[in-house]
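In this view, the complex is presented without one of its protein chains, the others remaining in place.
Right after this comes chain A.
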């Protein structure tokens, strides 16, 4: 082997993990299904199918099957521990009617999990794609989903904590708009969202300081990342006697054909001189 090749090979090292990541990313976008039957389906139907079946495949797809879920990208002790607890080798024998009922319950469980808008996209594969070994009691299914959600949240906390020191302080521009950023974590993706709002402050003689009086023009935008972010909901709440504005935001992040709903809060504070941070 030539020296250049040898050294480059050593520099690269073992790519096993990266290969797994590639497969996981592929499965997250296009789970292993025959593609041709979807090619000519209208875009809206495709999108619905993608959301319903393709975005996120949980490990409920069978014991011993390699996990392809993006949620399992960063294994945590919590995740491993809980998955072990929920695994069952028992293969259920179900009638078609029972399968339909179970599938409906799976969908409801997923919908409930998605209502939390934590930034993951979970779908249930169509019933016909379930293997016999995939069927589990709905309670087991729910526990697995919860384990996945918990693992995701644990990873999110870890990632956000690691990045917290990189956040820039709030900036108020000459137009009176204040922008503050925070990170949002989606499956394997960390994005930076800038939240901009215009605040009014008033002097409060009783407290001898400036306090928030009003907020207006709340907007959010994606900073330094591919994809799109669409804000769908906002709600501002004044707290702490006017010292703090807590803004609750919901939005949809689109990236590489994947759609994630996310809800988060960000706080703006007003110091006694009216400086917002």
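Convention: a contact is a pair of C-beta atoms (placed from the backbone, for glycine too) under 8 Å apart; a residue touches a chain by one contact, two chains touch by 3 or more; residues count from 1.
Just so it is clear, contacts and distances are computed from a predicted model.
Chemist: One chain isn't displayed here; going by UniProt, is it "RNA polymerase", "Acyl carrier protein", "Sarcosine oxidase subunit delta" or "Membrane protein"?
Modeler: For the chain not displayed, UniProt's protein name is "RNA polymerase".
Chemist: Out of A:107, A:127, A:140 or A:163, which residue would touch the omitted chain in the full complex?
Modeler: Of these options, the touching residue for the absent chain is A:163.
Chemist: From the list A:3, A:97 or A:208, which touches the chain that is not on show?
Modeler: Answer from the full complex: A:3 touches the omitted chain.
Chemist: Touching the hidden chain in the complete assembly: which of A:191, A:218 or A:276 does that?
Modeler: A:191
Chemist: Which listed residue (A:21, A:105 or A:234) would be found touching the missing chain in the intact complex?
Modeler: For the chain that is not drawn, the touching residue is A:21.
Chemist: Which residues does chain A use to touch the chain missing from this display?
Modeler: Output for chain A: 2-5, 7-15, 17-19, 21-23, 25-26, 29-30, 32-36, 159, 162-163, 166, 183, 189-192, 224-226.
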